[in-house]
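Coming up: chain A.
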Amino acid sequence: MTMAVMFYLIAFVTLGSAFMMVISKNIFHSALLMLISFIGVAAVYILLHADFLAAVQVLVYAGAITIFIVFGIMFTMKGDPRKTNPFSKNAIPAAVLILLFIVINAVTVIKTVWPFSNIAPPETTVKAIADLMLTKYVVGFEVTAVLLLAAMVGAIVIVKGVKKSS
Partner candidate 1 sequence: MNFPVLTTILLLPLLGAIISIFVPKEKSSIIKGIAGITTFIPLVLTIWIYFLYYTQHMATGGYAFTESIPWVKDLGITYGLGVDGFSLPLVLLTSVIGFCAVYSRSWSVETRAKEFYILLLILITGVMGTFLATDLFIFFLFYEVVIIPIYLMVIIWGSGSKTRKDIGKEYAGMKLTIYLLIGSAFLLAGLIWMYMLAGEMLGALTFDLATLATLNFAPNLQIAIFGLMALGFLSLISMFPFHSWSPDGYAGAPTAVSMIHAGVLKKIGGYGLIRIGIFLFPVGAKFWAPVIAVLAIGNVVYTALISLAQKDMKYVVGYSSVSHMGFVLIGIASLSLVGLNGAVANMFGHGIMAALFFSVIGYIYGITKTRYIPDLGGLAHQMPRLAGAFLVAAMASAGLPGLLTFVPEVTIFIGAFGSPITRIPAFIVLTGIVIGAVYVLRMAANVLFGPRKEQWDYVEDIKGFSLLPIAVLVAFAVIFGLFPSLLMDMVNSGIQPIAAKLLAAGSQIGGSL
Partner candidate 2 sequence: MIDILMDKFLTIGLEHFLILSGTLFFIGLFAVLAKKNVIAVLMGIEIMFTSVNINLVAFNKYTAAEALLTGHVFAIFVIALAAAEVAVGLALIISIYRQRTSTDVQDFDWLKW
């Protein structure tokens, strides 16, 4: 019961803020609402016993990415901030489409019979994750590191532009 209450509360916050983010006319408000939504997702992770992920979520999404976005907004903003985030002409068909999707998703999920497993998940996730990541998925781990580096270099190059050699 407590679980249910928690879940519905968190879900309401997460979805509501995400939705508000979409319909907000002010891009700053959107960014802040997105932050709330991210934190909501972190709470969902906690509900799922994924404490480490919840921490990562807060750090990366709510911390880094939101900051990024806000910087982006500041770089590109001009004019009245209240009109910075309008809908495009596709809004109505997109809304219909999204509603359909949500319904389809819900129906599908409910109608599907899931193959549940009976094994209890490990209680301490951090160590288990570390084990996996540095043994079985070590290649992916390293590649991710390289990817991040590449993204960083790429981002710098793109923004800075290549100097034309004389």
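Inclusion criterion for the candidates: all candidates are chains of the complex that A comes from, given by their letters.
Convention: a residue touches a chain if its C-beta (ideal position, glycine included) is under 8 Å from a C-beta of that chain, and two chains touch if they have at least 3 such contacts; residues count from 1.
Here the structure is a predicted model, which is why all the values come from computation and not from measurement.
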Touching candidate for chain A, same complex, options 1 or 2: 2
In the complex with candidate 2, residue positions of chain A that touch it: 1, 3-4, 7, 11, 14-15, 18-19, 21-22, 27, 30-31, 34, 37-38, 41, 44-45, 47-50, 52-53, 56-57, 60-61, 64-65, 68-69, 71-73, 75-76, 78, 84-91, 94-95, 97-98, 101-102, 105-106, 109-110, 114-117, 119-122, 125, 128-129, 131-133, 137, 140, 144, 147-148, 150-152, 154-156, 158-159, 161
